[in-house]
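Here the structure is laid out as structure tokens; the discussion comes afterwards.
Only a single protein chain was left out; the remaining protein chains are all shown in position.
Labels run A, B and C following the written order; every chain starts at residue 1.
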Amino acid sequence: MKCGKHVTLLALFCVAGSAPIVAQSPPPPPANEFMTEFVIANRILADQGIIADGFGHLSARSPTDTNRFYMSRARAAGMVTVDDVMEFDASGQPLDQRGRRLFSERFLHAEIYKARPEVNSVVHSHAPTLLPFGITGTPLRPVAHMAGFLVRAAPVFEIREAGGNETDMLVSTPELGAALAKTLGQAPIILMRGHGFNTVGTSVKQAVSRAIYAEVNARILMEALKMGNVVYLNESEAAKIAKITNASMDRSWEIWKFKALANAPKL
Amino acid sequence: MKCGKHVTLLALFCVAGSAPIVAQSPPPPPANEFMTEFVIANRILADQGIIADGFGHLSARSPTDTNRFYMSRARAAGMVTVDDVMEFDASGQPLDQRGRRLFSERFLHAEIYKARPEVNSVVHSHAPTLLPFGITGTPLRPVAHMAGFLVRAAPVFEIREAGGNETDMLVSTPELGAALAKTLGQAPIILMRGHGFNTVGTSVKQAVSRAIYAEVNARILMEALKMGNVVYLNESEAAKIAKITNASMDRSWEIWKFKALANAPKL
Amino acid sequence: MKCGKHVTLLALFCVAGSAPIVAQSPPPPPANEFMTEFVIANRILADQGIIADGFGHLSARSPTDTNRFYMSRARAAGMVTVDDVMEFDASGQPLDQRGRRLFSERFLHAEIYKARPEVNSVVHSHAPTLLPFGITGTPLRPVAHMAGFLVRAAPVFEIREAGGNETDMLVSTPELGAALAKTLGQAPIILMRGHGFNTVGTSVKQAVSRAIYAEVNARILMEALKMGNVVYLNESEAAKIAKITNASMDRSWEIWKFKALANAPKL
Partner (left out) sequence: MKCGKHVTLLALFCVAGSAPIVAQSPPPPPANEFMTEFVIANRILADQGIIADGFGHLSARSPTDTNRFYMSRARAAGMVTVDDVMEFDASGQPLDQRGRRLFSERFLHAEIYKARPEVNSVVHSHAPTLLPFGITGTPLRPVAHMAGFLVRAAPVFEIREAGGNETDMLVSTPELGAALAKTLGQAPIILMRGHGFNTVGTSVKQAVSRAIYAEVNARILMEALKMGNVVYLNESEAAKIAKITNASMDRSWEIWKFKALANAPKL
């Protein structure tokens, strides 16, 4: 085996006989482990009620090529297996479609990856408790410390502004994806009026956990608004706690994973 | 084998020795598969909380005789097996009752099939989150794109108008069934005041998925109405997305089925 | 074997050699079946969220002695086995305590059986969705046809009226039990302010199913009241549908039982 010339995933398996390779960023996890975790993340989104049906999807930027990303073929997150995962290029086109049906909204993922180089994962969800905020314009702001990442009110994507009054509501073109990415700006979450929401993260764990705690925060805020004057986290509180909870998210991941894999289809 | 001239579904089954048959509509699925899917649909309605108890029912127009339809004997949807399924004529009478108890409201199914030739399946449900709309007259309109099929506010059947103030609330005669079918008109769903709702579809999957997403939409709208001004889908948005989601419903069906058959009685 | 003289449970096993016995009411089920169904009813109450914890209880008048009734020893309904069931006399005293802890509120059962000869079963529940009605005095009236048995607003037992302002909230004496039975009057359900509710029935199935559908009706009414003007069932509608649903309750019982016995402790 000759090593050292191909700085790719293979480098990981390249041990003997040549000088060590110095990577500019931490080496990606081995392909198998990365894929397994990606599939588990799909299952967690299903089990936690973030993607309860066959709509909604998770993507992850390729750890070996920043111009590519992974998503499953068009399938319910709770059913996704390693074999279902496909690779897409920066424009949202599959490298090898293999005759499979694809999520038409993969362009919102593609355009967010283009606009936000630090983002490595995107969740798209229709969780019912988030919808009322986008529908009424009620600001989704952080009231629970676990949702500190919200910091400020989540932006709302009104597709009528980008696509007019006669769209099919879907972000299924590069143009609409770019418009959504523009509204997202530097935020960690964006609400889509009458449709759902997206979270982004520097890792799959961050994007997924943000989706889960955004949903918890929505439930809490929904009831607090009915009770009286709401005290929100201020920006300092929100930013500080967000950093800390993010660093400890493995603790939630462990139990989410345990629950998601109980009585579930094979990975 | 000489095939290849008639590009229809039949071509698939085109084997040897006779002139090809031209069907006016695609041939029905084999009886066994149809029945199995029908029973699974019952289980899905139970598992998704649309028919949680022994009341509520699903029917399907016979794929081989448009004047007949299938329904289970009077039994909880979550318990229905293939053996429980019975065939009814256009007036709602069983072809062979075999001494079994029947749902007294089978006439609402019968009358809808009469009035709506394109309808091939009907769901009757008591899901609690839909009831408040019929009870208060609050319009059930689409706010979530997955419920685009609602398009306009669901009509409400007030049994007092058709049957007076002293009914038993049940649509258990052909006359009441016809009155309900008239109020339904060309809509995909009808609310029944103080009772429940029905959805219809060109297929079992469509009727069932409409019931599930109507319920989701009701939950979302219920909370949105408490928050402030609600932006509904407009007619163009609703109609367009409804067509798309309908075509992709197999994706939800797969996970609904998986969940419904876990820890369930034998089919 | 000599038959015909003892019109009791034994009559059921009396077959040969004498004129048939005409009973004034249907003969009670065999003891074993009766007990098994009673235990299953306990499990159903647990599984349906009517008695979620170790408080709340079910009783049944003895089918062989109208002056006695059955209740489990003080144990969570979801854990009750046949061996836990004990027999009590008309005053609420156990025939044979066997050193076991008893529910202190068995007197509410005893006094209801005294006051209502036609009642053969009583449920006592703390289900959270019922509590707000008793706490605020908002009338619990029927809005869903499955709760037609409510007919009129449920009476509310305010223990301060019967026991003053310094009670421990429990109906743990014959006097308080009698006061509750008086407030109950001829109603099928009574709310207890800040505590819970009781349903009664001519059978275990009726008392249990009334508890389940009272809870469903409470959830529906709770949301309807937030939406606007509520149309309640009128007395005629409520009374008529109540009779019909009661006669069909085996259909719900079958699936409730199936769910309650899945992953449950041994009977």
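The rule is simple: a contact is a pair of C-beta atoms (placed from the backbone, for glycine too) under 8 Å apart; a residue touches a chain by one contact, two chains touch by 3 or more.
It should be emphasised that the depicted structure is a prediction, and the values quoted were computed from it without experimental measurement.
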In the full complex, the chain left out is in contact with A, C
Option touching the unshown chain, where A:Leu58, A:Met71, A:Leu131 or A:Ala144 are the choices: A:Ala144
By the document's definition of touch, the residue of C:Arg193, C:Arg210, C:Lys240 or C:Lys259 touching the omitted chain is C:Arg193
Kindly state which of the options C:Ala76, C:Ala115 or C:Ala153 is in contact with the chain not pictured. C:Ala76
I'm checking contacts with the chain that's been left out. Which of C:Thr36, C:Thr138, C:Ser203 or C:Asn234 qualifies? C:Thr138
Residue positions on chain C contacting the omitted chain are 46, 53-55, 74-76, 78-79, 101, 104, 126, 128-129, 131-133, 135-138, 165-170, 193-195, 222, 225-226, 263, 265
Name every residue on chain A in touch with the hidden partner chain. 142-146, 148, 212, 216, 219-220, 223-224, 226-234, 236-237, 240-241, 243-245, 248-256, 258-259, 262-263
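Everything below uses one rule, namely that only the chains that are shown with their structure count from here on.
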Any chain touching chain B and chain C at once appears in the list none
Copies chain B and chain A - interface residue numbers shared by over half, same or different: different
Contacts with two or more other chains occur in chain A at residues none
